[in-house]
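A single protein chain has been omitted from the complex, and every remaining protein chain is retained in its original position.
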Amino acid sequence: MDPILLGCLLCVILPLVAFGLIMIFTWRRPNLSLAISLVASTIPLIIAWTMLFKLWGIKEPLIFTFNWLVSDLVKVPFGFLIDPVSLIMLVIVATISWLIQIYSIGYMGGDPGFGRYYADLSLFAMSMLGLVISSGLLQLYVFWELVGLSSYLLIGFWYEKFSASEAGKKAFVVTRFGDVGFFMGLVFLTIFFGSLDIAGLNAAAASDKMPPWLITTSALLIFCGIAGKSAQFPIHVWLPDAMEGPTPVSALLHSATMVAAGVYLLTRIFPFMAASATAMLIILAIATLTMILSSTIGMVATDIKQVWAYSTVSQLAFMAMGLSAAGLAHGTLFAGYFHLTTHAAFKALLFLCAGAFIHHFGTNNFFVMSKEGGRKLTIPMVTVTIAALALCGIFPMAGFFSKELILGTLAHLDNKIWVLLGLFGAFLTSYYTFRVIFVMLFPRADDHPAWEQYWEEPEPHGHGHGDDAHGHGHGDAHAHDDAHGHGHGGHGDSHGVPWVMSFPLLVLAGFTLVLGFLQTPLETFLLGKSEPHEMSFVLLASAVGVALAGIGMAWLDWGRKTASWQGFIKQIPALETFFIQKWYIDHFWRWFLDTFIYGVFSKWFTYNDRRVVDGGVDAVAFSCIGGGRWLSFIQTAFLQFNLLFMVVVLAAVGIYLLMGR
Amino acid sequence: MNLLSWLISPPGVATVAFILVVVVTILGALIAVSARNIFHNVLGLVLALIGVAGLFLFLNSPFVAMMQILIYVGAVCIAICFAIMLSEPMYLPKPPRSSFKTLGAVIGAGTVFAFLVLLTKKTTWTPAPERSTDWSVTTMGHYLLTEYVLIFEVISLLLLVAMLGAIVIARGGRGAS
Partner (left out) sequence: MLLFNQLETYLYVALVLFFIGLYGVLARRNLIAILISVELILNAASLNFMAFNRFLAPHPAVGQVIALFIMAVAAAEAAIALSIIIAVYRKLKSVNVEQATELRG
């Protein structure tokens, strides 16, 4: 067998085997489960890096396919597609997934569901690796849903907590909502194009073999799925709630890899999507709106994970902006994809640092962390600052290079509004990021009046947000904060950060520092050639300028000695409430569900169920009973009478048949 | 006196014997269904079965004829006698015949009869083109233990099951003493 094919198969099968083994046999035994899961994630890691080095510089994609379903009309292959795009994503997924497994040894240690946790992580690794190297869209869709399943399992990992299981359900249902669109797009493509092969689709769209209406419709339908998975407006509402899961899970699934699957899909079929300017424009608009929206909400959140979650939403939107702008301006997929790569490193780092704090202090509120002496945890504090700098796009962090590229792509568009909005988003990003950093770095004296405002009494464990069961319409945006339900509480005491947790932080910080300088080799690898970027000085200056301006603004509001610890947004109370209420989008969905789904569709379907379905069944049953009663007079219990009839009829039929001869 | 001389010739004797056998069979059958006394019915059945055995002789199968007498007359009829003795005593009054039922039975049986007569008449009976003429018991035994051995075994199984079933049903099910 081809070693590459063998590697691909191992990547998919090993974690699946680990999942099965742990779930069936060893889930009661934490150490054994951990060992199995680690083996099953280390081997894919080695395979991924080996493949990257062996195949560095390949020109032609390697495709392995087998027939899965063959019918008259459609042929569905099952296979692997190895090209630069999938190779890099494979390495990202394998690496971060491995690091998270190491980190979780410390974070999840002592949790009663330790084995189950590692089983779910293995399931996720299997589905994500499978998604990355899928050769056809239908196969990708299968893994896509599997990823959604593992996301559901991991968000609701502490299922005994009501809000967590609700958040899991919400994530599943909302992403499914987008996936319906995705699937319709696939059906549409199958009917009118006949194949879902990724390479074939890209080639056909690039060579004008497909009618534009087909491309636009299916691209928009597929974007529904992308929007669901990558949390774009208006179905981004699940991602902030998904922070109910364990923090390593948030780092792995809900920032670095799984939510990036949507953007990855956009990259995967980039030539196809880019063939439709209309679709690209719509995606650009949605992504921009999402970016502004999530950045503004991030400005007022007090839960550190919420801040990073909204920052994830905005960065994903930023990638989508880069890709769609490139599609509009006939650019390449490199800008968006490069940001995906760097973002995976620094956002996972941000979450893991947050996890270290949460693990140590037992709260999600970063004001509380600050008061309790968060800055004394040296390694997380240093690395979180590095990651924050990367997020803002400050030289020499990785984010600087990738953000610069995206802004450059946006600037290529004729309409300059997009690049201005992008810069505005970058400003907001810097502001809310350094709000967190400054609050953590410079705690106030104990009697500072601001504490009152941000302090919340830790509630007892498992309090469950009973009143906002659906995660909609929180009266207060901070409701998620405290007592984040570490079912494994009781490690609030003052031990430092264990090495299993700090080691992944350092590795990721290393990536954050180095990755930016690999821009040219990566571009050569991805595109086959490296184009010199004529980086305009104005743009460069303004990008760094807005980032620094954001940081400065944060310094004024939160950092300096005399800072009031009031966001500048406090000046406009209406706007602040609007942001705290998350633009009322959760309210909108609540209202939409109540009015249309429950009020209209459910009602009709219930009526239909009662009257038509139940009524029909009842009618059949009652008519059977009545008919039986009525017909029972035939049953005289005179056996010979029955026999007589039988014989006469049979003989009569026989005679009738013989007469004709 | 052509008829008389034919009658004493071997074919004539055989024909007379044949007619006799047929008459015995039909008569026995009539007694078996029409007599009011159930025991007479059994005797009629015995007569009819012996007649059928005679017909089997005419069909060149002495072995089957022998088996017919042995199994039917010797076993089945005796079993029926046992049943008669174990059930309703014969001295009890019999219900009167219902002419309606008799009429129905005649019509039913008559329809089938008409159908079968029609079938027999309308069919052209053609013998197989190549026929072996070996009628011996040896051949039959050979067939029974080669070609039909499976059916043979299944029949024995059937008999066993029937025997067990008869015992279970007759003793009144589980727990009856």
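As written, the chains take the letters A and B, and residue 1 is the first residue of each chain.
Just so it is clear, a residue touches a chain if its C-beta (ideal position, glycine included) is under 8 Å from a C-beta of that chain, and two chains touch if they have at least 3 such contacts.
All values reported here derive from a predicted model rather than from experimental measurement.
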Task: Residues in subunit A touching the chain absent from view - done: 631-640, 643-644, 647
Task: Where the missing chain touches subunit B, by residue - done: 11, 14-15, 18-19, 22, 25-26, 29-30, 32-33, 38, 41-42, 44-45, 48-49, 52, 55-56, 58-61, 63-64, 67-68, 71-72, 75-76, 79-80, 82-84, 86-88, 95, 101-102, 104-106, 108-110, 112-113, 116-117, 120, 125-128, 130-135, 139-140, 142-144, 148, 151, 155, 158-159, 161-163, 165-167, 169-170, 172
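Rule of thumb we're sticking to: only the chains that are shown with their structure count from here on.
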- [ ] Let me have the rounded angstrom distance from the C-alpha centre of subunit A over to the C-alpha centre of subunit B, please.
- [x] 84
Open item on the list: If we count contacts the way the header does, which residues on subunit B are in touch with subunit A in the complex?
Closed with: 101, 104-105, 107-109, 111-112, 114-115, 118-119, 122
Task: Contacting residues of subunit A [partner subunit B, same complex] - done: 640-641, 643-644, 647-648, 650-652, 654-655, 658, 661
